[in-house]
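Quick one: this structure, given as C-alpha cells, is what I'll be asking you about.
Heads up, one of the protein chains got dropped from this complex, but the rest are sitting where they should.
Chain lettering (A, B and C) follows the sequence in which the chains are written, and residue indices restart at 1 in each chain.
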Amino acid sequence: MENTLGLLAALSPELAVLYTALVVLAADLVLTDSGRRHLPNGCLLGLAAALALNHFYVLPRCPELGQQPLLFLAPFTVFFKDAILVAAGLTVVLYQQQKGLSGIHPGEFLSLLLFSAAGMMFLVSSDDLLMVFLSMEFIGIISYVLVGYIRDDLKAGEGAVKFYLIGAFASAIMVYGMSLLYGLLGTTSITEMGRLVGQAGRNPMLLKIAVLLLSVGLGFKLAVVPFHSWLPDAMEGGPTPVAAYISVAPKAAGLAVLIRIFGEAFPLDKIQMAGMLSVLALATMTFGNLMAIPQRNVKRLLAYSSIGHIGYILIGVIAANELGAGGILVYVVAYVFMNLGAFACVVAVSNRIGSEEIDDYAGLSQRNLPVALLLVLFLLSLGGLPPTAGFIGKWLVFGSAIQAAQALPDPWASPYLWLVIAAVLNSVVSIYYYFRLAYQMFFRPPREATGVEGSGVLWLGTGVAAAATLLVGIFPSPVIDAAQSAVKLLQLWKS
Amino acid sequence: MVTLNHYLLLGAAMFAIGIYGVLTRRNILGILISLELMFNAAMVNFAAFNAFTPDGKPRVMPFQGQALPELHGQVFALFIILVAAAEAVVGLALVLAIYRNLKSIYVEHLNLLKW
Amino acid sequence: MLRTVYLIPLLPLLSFVLITLGGRRLPGKGSFVAIAAIGWGLFQSLSIFFQVLLSPEWHPYHVDLYDFLRVGGGGNAVPLVQIAFQIDGLSSVMLVVVTLVSFLVHVYSLGYMGYGTHEEDQRFSRFYSNLSLFSFSMLVLVLADNYAVVFMAWELVGLCSYLLIGHWFEKDYPDPRQITPRQAAIKAFLTTKVGDLGFVIGLAWLYSLCQAADPGHVHFNMDYVRETVQKGLESGAIAPWALTAVGICIFFGAIGKSAQWPLHTWLPDAMEGPTPVSALIHAATMVAAGVYLVGRIFPILTPDAGLFIAYTGGFTALFAASIALAQNDIKKVLAYSTVSQLGYMILSLGVGAADPTGQTRGYQSGLMHLTTHAMFKACLFLCSGSVIHAMHHALHHVHSERDPQDMRNMGGLFSPTGLFGFLETLFLLPLMPILSRFSPRYQEAWSSAKMPATFWTMLVATVAISGVPLFSGFISKDAILGGTLHFASEHPEHALLAVFGFGAAALTAFYMFRLIFMTFFGAPRLPEHAFEHVHESPRVMTVPLSILAVLSFWIFFNPDPTGGLITHSHGWFFEKVPAPARAGLSARTETAKPDAAAAEASRAQGLSLLPAAQAEAGHADAEGQASTGPSGPTPHGVSASGHAEGAAASGHASAHGDSGHSIHVLALVLSLMVAFSGIALSRSWYGVQGGVPAAALAQRWPWLYDRLLHKWYFDEFYRAWVVRPGLHLARILYDFDMGVVDLFVNGCGAVAVLISQFKGAVDTYIVDGLVDAVGFTVKVFGDVLRRLQTGIVQSYLVYITLLTALGVILFELMG
Partner (left out) sequence: MAGWMFILFALLILAGSLGVVALRNVMHSALMLGVALFGVAGVFLLLGADFLAAVQVVVYVSGVLILMLFVVMLTHRLYDRTLAQTNERRLLASVLCLALFVMLGLGITAENAASLRGAADRGFRQWAGIDPVATVGRLGELLLKPYVVPFEVASVLLLAALVGAILFTKREPGKS
C-alpha cells in the first residue's frame, strides 16, 4: 500500500495530465459548442497544475520517491518534464489561435495532445527499455494521428502516412535491438545494463549491433540524419501547432533517454561508438542546415533547422561530460521557447494571410511590426546569436566538446574540435537562411497593404516565449546552475 | 538438439524478410503486413531469451528489493503484441483515410511533400 | 553618478523597446523619447567626465552588474563572462564622444527626416528606435570591462548598422551598377563579418593561452587578461609568437569594422544610409570602435603585432586618401576620408605598440585623434547632409533628376563670385559669425550667402581635418605624425610609415579643400531656377552643426595650439588617458636581450604615465630616488629604474628627451608644410582655376585618374578573384556530380552546395543581391539534393536500412 502511494506521488504530474485529458475527452461529449471553447483553458489549467506538482512537489522529494519499479526519477527528469509541459502548454495556446483548426473535434485533439505529453513524461522517466519502447510507441501513435488530424487534407494524410511508415519501421528495428540486449545482458533496466557493461571486460560485437539497432529508434525520434526524413513532411503536412509540437517535445523526451542510454547504460568509450555518433551529428547538422536554405515554406524551413539543432545537441552527448549534459538541458529549454515562439508568429501570420510561404512574409514589418520583431528575436535565438537563449545553449554544448578535447593529450586527433568547428560553420550557414526570412519581413515591400493583427492569448504565448528567450539569454546563470546540479546527481559516465 | 541459436536465427530470418517486404512492397498494406513480421521477430527473440536462462536460475531484475520477473521477456513480448495491434489499428485507419481521398494506396502516389 | 553608470546604456535600450512597441503613438512619434534617453546619457557622461578630469588621480572604477556565464558549479565557479563596466580615462572620454555625437544626431535628424513636415520619412519611428538600439550597443561597447561583452556589443552595433544602412531599402536606381541601400546593407554586414571571424578566433585563442597560463580560472575581464598574459609570458606558458598571432587575429575585427584595407569597400557604400546615420555610425562612433578595440587590446599587443597594425593603418590612410581625390559624390569623398583618418589612428596605435620605449606615444595620439576626429567628421557629415537636404529640396522643386549628392552639380552655395585670400580662408573665415558682427565685408558675405551656417561649420571642420594650427585636428594629427617620425628615425627600416603619414596628410588637405571649393565657391552649376530654391537648413539642424564646429577648435583639447611645444603639456587627454601597462612587451624583452636596456629605461619613464597604481613609482623616479625600486606589476621595470636615471629624471613634460624634441619640431614643420601646400594647390586648382588643371591632369594620366575614380578597382578585384572562382568551382563540382553514381553524387552535392552557398554569400554582397543567390541555391538543391529527399517514403526507408546495415558491417569488421 505504501508502495502504491509512493508510486502515485511519484507519478502525480503524469497522472494530472492524464486526468485532464480524460476530463477534456468526457467534457467534449457533454458540452455545447460555446462550452467547448473553454476546453483549451481547462487544458492549460491541468498542465499548469502538472507543472506545479512536478516542480514543487516531486522535485524536492526526488530522492525518496525515486525508487519505483521500471521508473527513474531525479531532478534531471523533472527538468525535462518541465520543458515538455511548457511545450504542451504553448501548443495548446497555438491550437486555440490557429484558424481552421480549433473548431474541429477540440476534445479529441486536446486529449490526444495531453496523452502524448503524458507519454513523453513517461519516456523521460523510463528506467527500462520496456517503458522506453512502450512510451515511444505511445508518443508515436498519437503523433501520427495529430499530423493527419485534418484528414481530408491530402498533404496532412501524406505526412501522417510517411511519418507512420518510417516510425513503425524504426521502432520495429529498435525493438529487435532491445530483444538482443535483453538476451545479452539478462535485463533491460538502463541502470542495471550500465552496471553490467561496466563490469564486462570486452564487449561482444553483438552488443554493439544491438545498441546500434536501439539507436535507430532513438535517432528516428530525434530526427537524426538519416532517420530524419519524416520530420519535414510531417511538419509541412500537419497543422501548424502540431508541427510546432513535434519539432520540440518528442525531441526533448528522446534526448533525456539518449543521455541516459549513452551516459549511463552504454558509455560511448565502452562501446566505441563515439566516432559513429560524431559522423551522425556532423551529417545531421550539415544536412539540416543546407536543406533549409532552398525551402519556400516556413514550416519546412523550421523543420530542417530543427534537424540542424539536433546535430548541435548531439555534440553534447558525444562530449560525454557533465558540462555537455547540462548544456543539453539548457539547450532544450532554450529550444522549447524559441521554436514555439517562432511557430506562434507563424500562426499569427498564417491566420491573417493564410499562407506559410516565405515569399508571403514580405513586408511583414509594415503590416505588423511587433510580430516581425518577435520573429526576428526568435530567429536570432535559433541562429545562436547573443544575447538570446539560443546562444547560451550553443555555447555550453560547444564548450563541453572543447572541454572534452582539452582533457586529451592530442586534442586534434579526437573528433571534438572538428565537430565544434563544423558546428560553428553550420551556425553561420543557418544565420544566412534565418536572415533571409528577416530580410523578407523588413526589406521587402508587402504584397498587400492590410495589417496583420494577433489576439490577446497569442500575444501572451509569444510574449512568454520571447521573455524567456531573452531572460535566459541575458541572465543565464540560474538556468545553467539548475541544469548543472540536475546533471550532477546522475551516474553519468561514472561506470 | 534445438539450441538458443536456432531460435535466434529464425528470428533474424523473419526480421530480414520483413525488412525486404517493407522496402519492396508498393502497397501500403503490404508494408504494414511486412512490419508485423519484423515485430514478430523481436517477439520470438524475447520468448527465446526468456526460455533459455543461464544456469537455470531465474533472471533477476532489481526493483523494490524483489527479484521476481523471471518472465520479463514474455511480458515484453506481450507488450509488443499490444503495441503492434494498436499501431496496426491506427495504420489501417490511416490507410482508409488516404484511400478515401486519394483512391490509391500505393506509396509512390504519396509524393506531394518532397525536399 | 558613477554607481548608476548602467543607466547610460539602459535608457536608450528602454527607449528602443518603447518606440518599437509604442511607435507612432509616443511623443514626437518616438523621437522625443529617444532624445530624452540619450540626453540624460549625455548629462551623466559629462558629469562623469568632469569628475575624472578634475580628480588629481583617477583609479579605474568598476561596476560589476552580474555574471553572465559561470564555469564550474558550486563554490569554485568562475565568472567567465561578467557584465561589468569600467570607467577609466578612455571610457569616460568615449562616453562623452558617443553620447554627444549621438545626441546631436538625434536632434539633427528631426530636421533631416522632416519631422512634422509633409516630407516626413515614412519609417520615422523605426529610424529612431534603431538609433536608440545603436546608442545602447555602442555605449555598452565603450563601457564594457570584458572582451566577451565587447564582442557581443560589437555584433549588435553591426546589426544596427545593417538596419540603418538599409533604412531606405525600397530605393532602386536606374543604373544597375549603382549599389542600392539594401545591397549596401548586406555588403556591410557580410564584410564586417569576415573581420569578426578573426575576432572570434582571436578571442578563442586568447582564452586557450590564458588557460595555459592560469588553468581553470580564466575569464575575460581586461585587467585579468593583461595580468595573466604577463604571467604566462614570464613563465613561458605563452609563446610570444602566439600572442602576436592573437593580437593580429583580434585586429582583423578592427580591420572589418574600421574599414581598413582590404576590407574597406563596405564603408563608402554604407553612405546609402541616411546622412545622420553616416555621421553617427560611419564616421564618429561605430567605425571608430575598431580603433577603440585596438586601444583596449593594446596591453597585450606585442611589438610585432604592432608593426602589422601600423602598416595596415598607414597603407589604408594613404590608399583611401588617394581614392578620395577623384570622387565626385560629396558623401563618398567624406567616406574615403573617414577610411583614411581611421587608418591614421590605427597607424598611430600600431606605432605605439611597435615601439617598446613608449616615446612615440602612439596610444594617446591615436585615441586623441579618434576623439577630435569624431567631432569634426560628424560635423562634416552633418554639413554634407544639410547641403544634400537643400540640394534635394531645390532639385525637387524644379523636377530635376540630377544627383543631389554630386559635387559637380553644386558650387556657389556660399559665395558664387568672390574668393577669399589663402590665410584669410584658413584663419579668419572660421571666426565668421563673430567677425560678421564687426566687419561689413563679412556681414555682407554672410547675409548674401545661400547657406552661411552650413558653410561656416563645414569650413571649420575642414580646416580641422586638414591639420591647420589652432584647430583640434592639428594637435592630434601632429602628435601622430611626430610619433611616427620619431619611430621612423629610431627604426629607419620602417621609414615607409612616416611616408604614409605625411603623404596622407598632404592628400587630405587637398581633397578636403577641393570639396569646399567645389561646393561653396565658384559659379553655381545648378539649373538657374533650382539655385534660387536653395535655402539654409532649419535651426534644428544648424545648431548641432555649430556645436560640433565650435568643438573643433584647439582650445578644448589643449590650451597650447602647437600641441605641447610652448607649455610642455600635451593637454588633459594625454594626462587622463595614460598608456596602459603592457603585458605584450614581455615578449620582446624576453626574446631580444640587446633591446632590454632601452626598453627598461623607457619603462621606468613610462611609469609616470601609468595609472595610479604605478604613479607612486613614477614620482619616485622623477625625484631621482631610482634605487628604491617600487613594487610595480612589472619586475623588469623594477630592475630597470636603476639604469634609467638620465631619462627618468626628466619630468612629465620633457619625456621626449632632446632628440624627441627636435623630431617633434621637425614633424610640426613638415606637417604644416604638407597641409599648407595641399590646401594651396587645391585652392589654386579648384578655387582660382575652377578645376581646369585637375581635368587636364586627368587627361594627361588617364590611367591613374581611372584607377582613382574606380577606387583602384577593388570591388572588381573581389568579383574576379573571389566570386567568380567560387562560381566556377561550384560549376565544376556540379557538372562532376551529374555523371557519377547516385550515392556519390549526394556527397559531392553537399560540397557543391557548400561552395555555392559561399558563392551565394559573396554574390549577394557584390553582384546581384540576395534574391538571385537564393534562386541559385534553390536551383542547386533542386537538382542535386532532390535525389535524397525524393518524397517517396520507401527511399527513406532504404537509407535507414542501408545506414544500419553499414553500421552493423562496420562493427562486425572492427570486432
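Here, contacts are C-beta pairs under 8 Å (C-beta built on N, C-alpha and C of every residue); 3 or more make two chains touch, one makes a residue touch a chain.
On a predicted model such as this, the values are computed, not experimentally measured, just so you know.
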Displayed chains contacted by the hidden chain, counting the whole assembly: A, B, C
Option touching the unshown chain, where A:Leu196, A:Val279, A:Val457 or A:Leu470 are the choices: A:Leu196
Residue, one of A:Leu130, A:Val225 or A:Leu302, that touches the chain absent here: A:Leu130
Omitted-chain contact residue, chosen from A:Leu45, A:Met205 or A:Ala407: A:Met205
Candidate in contact with the missing chain, chosen from A:Tyr149, A:Phe227, A:Tyr304 or A:Trp459: A:Tyr149
Chain B residues that touch the omitted chain in the full complex: 1-10, 12-21, 23-27, 29-30, 32-34, 36-37, 40, 43-44, 47-48, 50-57, 59, 63-64, 66, 68-69, 71, 74-75, 77-79, 81-90, 92-97, 99, 105-106, 108
Where the unshown chain meets chain C, residue by residue: 794, 798, 801-802, 804-805, 808-809, 812
Residue ranges of chain A at the interface with the undisplayed chain: 7, 11, 18, 25, 68-71, 105, 108, 111-112, 115-116, 118-119, 122, 130-131, 134-135, 137-138, 141-142, 144-145, 148-149, 151, 183-186, 196, 200, 202-207, 209
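Just so we're on the same page, only the chains that are shown with their structure count from here on.
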Chain B and chain C: spacing of chain centres that average the CA atoms, whole Å: 66
Cα-centroid distance, chain A relative to chain B, in whole angstrom: 26
Whole-Å gap between the CA centroids of chain A and chain C: 43
Multi-partner residues of chain A (at least 2 other chains): 161-162, 165, 169, 173, 232-233, 291, 294
Sites on chain C at which at least two other chains make contact: 781-782, 785, 789, 791, 793, 797
For the chain A and chain C complex, residues of the former touching the latter: 161-162, 165-166, 169-170, 173, 205, 208-209, 212-213, 216, 220, 226-227, 229-230, 232-233, 272, 276, 286-287, 290-291, 293-294, 296, 365, 369-370, 373, 385-387, 392, 395, 399, 406, 429, 432, 436, 439, 442-445, 474-477, 480-481, 484-485, 488
Chain C residues touching chain B - in the complex, by the definition given at the top: 781-782, 785-786, 788-794, 797-798, 801
Chain A to chain B touching residues, read off their complex: 3, 67-70, 129-130, 133-134, 137, 140-141, 144-145, 148, 151-152, 154-155, 157-162, 164-165, 168-169, 172-173, 175-176, 178-180, 182-183, 186-189, 192, 232-233, 236-237, 291, 294
